[in-house]
Structures are given as structure tokens and as C-alpha cells.
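So the structure is just underneath, and the comments pick up after that.
Removed from the display is one protein chain of the complex; every other protein chain stays in position.
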Amino acid sequence: MQNTTQTQLEFPMVMGQPYETLPEDLFIPPNALELCLETFSGPMDLLLYLIKKENINILELDVSNITDQYIEYIDLMDALQFELAAEYLVMAATLAEIKSRMMLPRDKHDEEEEDPKSALIKRLQEYQRYKSASEKMALMPRVDRDFYTATAALPEIKIEKKEISITKEELASIFNEIKSRPDLKLSHQIDFEELSTQERIQIILDILSRRNVISFSKTLRKSEGRHGVVVTFLASLELAKDGHVELIQNKTEEMFLKSLRGA
Amino acid sequence: MDIKIVNTVEALLFGAGRPLRLSEIRGLLESDGLIAELSDIKKCINELEQRFNSSSLEITEVASGFRLQIKQTYSAPITHLWNERTPRISKALMETISIISYKQPVTRGDIEDIRGVSVSTQSIRSLLERNWIKVTGFKDAPGRPALYSTTKEFLDDLNLKSISELPELPEVDEGSNDQVLSEVI
Partner (left out) sequence: MDIKIVNTVEALLFGAGRPLRLSEIRGLLESDGLIAELSDIKKCINELEQRFNSSSLEITEVASGFRLQIKQTYSAPITHLWNERTPRISKALMETISIISYKQPVTRGDIEDIRGVSVSTQSIRSLLERNWIKVTGFKDAPGRPALYSTTKEFLDDLNLKSISELPELPEVDEGSNDQVLSEVI
């Protein structure tokens, strides 16, 4: 009984139901795309899955075969307009490079530089160590899941209130801030509007013509979701590259855009 | 009474973090395959009362059920414990209290949904202890999660006569961010 709770909690939820198994093969029905995203924690994880499926040792990695499978997989996701993390594409490029190298006759000089295939194998091995450590860690007894602490209600006690003061304005602004956080967990919108980076650059410049500094979160709309964040971020980078703005990050991880025009 | 049932009742009272009704306890036992009448559970509670007799705890019955409570005799050192705590109000605590203020009554799950990250037992407890929030009911959902609302004391501390004096929020969810953008679009 303990165990079922445990596994249920660890597996991704799709439409409220836990998925407990990995997809059977490469071809995943469109409605399970969300599952893929959660099933694989990244391209390394996907690659390890493909290797395991072939039942081979990492060291005997047949790059040519794996590359085809991997790219097939990526194409499928692409065809379904699945917003792929750039890292998946980088991995596809790496695999393709290794594959093409293998087809070329080997040159003695090449052995001097690091072989991309052995570099990839090393990375995969390193990743696998932490992946299996994390699987073990996920099964370790955890508070509020496998065991609970015991507490009793306090007797009547007097709490001195030397400390906290908070104003109603602070309450309102904190609440507003929470509500306007873009939902980064929102997976993908089916019919999103085209957002142009060029246009966004213009908008940011307009804002900065009136004020010197603006926080990153204020240059985007909540409703634009992840896509809006990406477009605005690209726009900020462009502006920084061209020397229009300086990007500043404070401790809370919020980024600010500071105009360099007036400086 | 069967020691296993007595101990399970005890575990429930220590683990619930809120008072439990006899009928709730019966349901929870049942889900664990233990069958007991309400009168049996009452007997368990009596047995536990015996068990705690010479300890620092007692079982009290309050409006929403039975709970384990620390005897009043031991209040002094506990007062020190709770007053010693560093008086820093964390960002997480601020967010939690602002959500409760505007959305009350809410469950812990509701707060987590809005914040997008989990809310620690410690923050809820700390707000309860300083009497800024109280349990005003239970949601009719699995586990009967507690519904939290702000207290009169919270209003006093903020110098408000009623919760309606809190600043109004923009109608639509899209908060102040859009206003900046709309200026230029």
C-alpha cells in the first residue's frame, strides 16, 4: 500500500491520471505528448532510454542507429508542433556530427583532438550516475509521504509581537505580483499569436524612452505565456548586444533592463 | 482494545495537525482495513487518556473533534520557544498571507496552486500561532482540508476595520504588467 502511493506520486500525471510506464515505442500518440515531456527530463535522458531499449551497453553505442531513432523522434514532435527545448536539437546536431564523421575515412591527425563520440559517451556515463542516484533518492523515505512528524496542539501561549509589520499596500502589491507571474508550467498553446522579436524590441525601446529602468517581467504580458517570455528575452538580448540596454540581475533573480542611451 | 487500533488512533491524532471527529477516525481506520465501531474508538481515546496521564499531553474535545494538546502547565517553556524564533517574515510567508487575505477562505492546496510552489507546514503554523489566520471550515474534498481565513487580529495589526478596506485589485487576472505595455501598444 505504501509502495503504490509512492510510485503514484513519482510518475507524471496526464489528465489527472498517473502514467506508470514508459512509452512502448517511439511512436507516441499525440495526446501523450505532455507525458513525453515529463517522462524524459532532457535529451540525455531520452538518449539513455533509446540505448536501453536497444539493450546495449553505453560503450557499444551504435551512433548511426541511435541517431536515426533520435531524429525520427524529434521529427515527430516537430510535426506535432511540439515546442521542443533547444537542447533536444543541439543533441540531434551532435549525433549527426558524430555520424557523419564516422562515414569519413579516418585521418591520423584527427586522433589528436577529442573525439566527439567519446566525449558524448563520457557525458552519458556521467549523467547516468546522477540519474540512478536520483532514482534511489526518490525512493528514500520522505517526510509527509512515507512518514510523518508528530505534533500536538499548543497550550495557550502569548506570542510577543515585536516584529512583523506589513502594510495593506504591500499585501496588494505582493498579491498582484503573484497573479501576474507568467505560468511557465503551461506546456503549450495550440493557437498562439505570432509574436515578433523585432516588434518587441521597438516596444521596449519605447518604454525605455520614458523611464530609465524596467524589470523584465514588466515588459511582457502574462497572457503571452512561455512564448512571450522567449520573445521578450530574445529582444532584451538583442538590445544588450547592440548596446542599447544593460541587463542587471538582482538577488531575487528578477532581471532589469537599464537604458544606456542617457548614460 | 486491540493495541494496533489504539496505536493507529494515536498516530492519526498526532499526525493530523487538526482535531478529528470519531466518524472521521472510523473512516480512516477502515481505509487501512481496521474495522471499529464509534464506541470502540471512544474506548481507544479513553485508553490513550490513561496513557498520557502522567505525561505532558492530554486529549481535549473541541468543536471540530478530538485533539492532542500540550497541558497548560507546560506553556512557559513553549512560549519561549515560539518567541525566540527569528522575527524575519519571509517572502514565502508574505505571499501566503496576501493570498489568504484576498482569496479567503482557501485551503493550503489553493495557495499552492496560486503560488506555483509548495507551502510549508511551518508557514501555516506560524500564521496560525500569531493569530493572523484561523481555520474557518473544511472543504468537502478528500482529506477534508482546512479552509483558512484571516482574523480580526490581523485586521487590527494592519489598522483596518474590515477586509474590504484592502486595496482593490485590477478586475481581470492580467495584473499591472499589462498596463505598462498598453501604454505603448
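Per-chain numbering from 1; labels A and B assigned in written order.
In the analysis below, a contact is a pair of C-beta atoms (placed from the backbone, for glycine too) under 8 Å apart; a residue touches a chain by one contact, two chains touch by 3 or more.
Quick caveat: nothing in here was measured; it's all calculated off a predicted structure.
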Among A:Ile74, A:Ala92, A:Leu154 or A:Ala235, the residue in touch with the chain that has been omitted: A:Leu154
Residue of A:Glu54, A:Asp146, A:Glu177 or A:Glu238 touching the missing chain in the full complex: A:Asp146
Residue of A:Ser134, A:Thr167 or A:Gln202 touching the missing chain in the full complex: A:Ser134
Absent chain, residues of chain A that touch it: 1-2, 5, 9-10, 12-13, 38-39, 41-45, 57-61, 85, 87, 91, 115, 117-118, 121, 123, 125-138, 140-152, 154, 184-185, 253
Residue ranges of chain B at the interface with the undisplayed chain: 3, 7-8, 10-12, 14-16, 28-29, 31-32, 51, 54-57, 68, 70-71, 74, 76-78, 80-82, 84, 92, 107-109, 112, 116-118, 120-122, 125, 141-143, 145
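Methods note: only the chains that are shown with their structure count from here on.
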Centre distance in Å when chain A and chain B are each reduced to the mean of their C-alpha atoms: 34
